[in-house]
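Have a look at the structure that comes next, please.
A single protein chain has been omitted from the complex, and every remaining protein chain is retained in its original position.
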């Protein structure tokens, strides 16, 4: 099964909508252990992503992801802007010239994005960040490949977002709280879960439609 | 009947206590139509009055009133400091050398104090100020003289304090409110009522004791 | 009451000690008083300026003591005019023989206490002149009432009369420019929240969450009316047009503007207000010579602002621009 560029555009639009809907919720999560702007930041950025990808015809996944990543870098700010942005920019670099990609290639994109996040953020899985959703999602896709059950994948990513509750933050703003960050969801992990949920839904719908 | 200097000292001590007890109430009245410091100001001043008159033996009413007035001027501040203070200083001037005074002389003291307040404050009865208690009290004492019924005098002064509710302030801080000052008691009128209530109680007790 | 203080009755005393510890090079405290004066006072050959009033308006007035502005500030209890003996102590401490100008905000208490002090000082042979600032257009102006209040516009009097004194002008001439400023300055304020006098321990009043008070005084005196809270644009326009109309500002006039925070309102919001103020004045052909944005005349921790406009002529503009070295003026 291939993921078409159309599906990727639809994914990003869906994800933008979802993040905009959840703006207050994400901001509240950030108020608890950060500075209360995560929902505001990401919504601003993804709204720009939507308007940018809607005003251009893309026939190159690499270009699409680069546009998404650089828009996020230029419009989000804070920690999440560079983190999300760099993942798309660096992860998407290998997909230049492609009009559609395989699941395996998408997992590859995620793995490279994760490496970029780690290098920029000096962070690892377990630090209570976006990585605690991105990494398990990437592994899940790599393992299950074409056989991925989208509904289960959605559960999988939310499980991992939920698990950030038990983690002690050691990177990002929540790390100032130390032990007291335990018991709270990481806002970036939750926004990442919305992002991937939107992907899996899009793919599930696409498969049904096919 | 004569009012002894001892009675006057007792009056001022009682009045100080009463004003200290009513500090919050007077402040609340001032919060409604002023700046919320009348109780604080007067308490500070009358506490100083008490400690000053307790640390000195007075055998001269003029000196006593001068000490009270100048203490108030130096310790109260705001509008009420000069107003109360000048009344004692100027009103008391004629009582120099006296060890006791008649009711008529006391009324005279009030009338002269009132004149001093009017001249300093550029104010008149009806402006919703201390004058709206001082003036009726002075007239009442002038009229009833030795036959004054102290209980009735107390009622009289509270009636007039109450009446300031119906007045529109045209002097002092409450005047900024214009029509909207109507319906509120004037803080200075109420503190004046405490002052004179303490006097009449002292005199009533004194008469009973005699 | 959420305040960083010790005993509420000691707050002014503590503040004064903190000021002197912080700025011994600039300010000294006249012993046993609540008076702060220039470290180099009395300044030989110079007319001295004294202002003051209740505390709680910081940086007014001690923050304006220094070269080119005031020589002394009398710090009354919170929101309470200082007493005549304190004002007298200030006058005596700063007079160099050239006379003293008292800059008084028009409140009954301030006027009476400062006037009493002036009489006492004159009795001691010191030349004293008073000017009374009444810039607040929220209050009706009538000879039958107390008249208008003095609010943030007072700071322009300190600045300009102070510059004239620094120039070596006579007491009469310093008074003349002070009066010129008073004639040409108008202000209008508003509040979003109340404030708490430390010794009172609770807020003086309360404004509902969705309302604001227009015409608020700087001691928590109620304003002209309550209204539904509005956007900065509308608030700024309202305040500004009251000021402009009252002073009859015309196309071609040259002005200085002050956007003043009452305390809790942050600079961010003041500049948002100034966007509207600056644009409005521009569009009306009024030339803004300078704009001052910040805390100039506060009201403890009240949220709100005031807008002041001063009409300038050549002389006032020059004096306004003259150097001044104080903590509160910038």
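In this document, chain identifiers A, B and C correspond to the written order of the chains, with residue numbering beginning at 1 in each.
We take it that contacts are C-beta pairs under 8 Å (C-beta built on N, C-alpha and C of every residue); 3 or more make two chains touch, one makes a residue touch a chain.
Fair warning: this is a prediction, and the values are worked out from it, not measured in the lab.
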Neighbours of the unshown chain, displayed set only, are A, C
Sole residue of C:6, C:142 or C:245 that reaches the chain not shown, by the stated touch rule: C:6
Omitted-chain contact residue, chosen from C:193, C:224 or C:260: C:193
Under the stated touch rule, tell me which residues of chain C contact the chain that is not displayed. 2-6, 11, 14-19, 21-23, 55-56, 58-59, 63, 78, 192-193, 209, 212, 229, 231-233, 235, 257, 259, 263-275, 277-279, 282, 288, 291-295, 298, 300-301, 303, 305, 327, 330
Even though one chain is hidden, which residues of chain A still touch it in the full complex? 24, 27, 31-37, 40-41, 44, 73-83, 120-121, 170-173, 175-178, 180
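Here is the rule we use: only the chains that are shown with their structure count from here on.
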Which two chains share the largest set of C-beta contact pairs: B-C
Between chain B and chain C, what is the gap in Å from one C-alpha centre to the other? 32
Rounded to the nearest Å, the gap between Cα centres of chain A and chain B is 75
Going through chain B residue by residue, note those that touch at least 2 other chains and give them in order. none
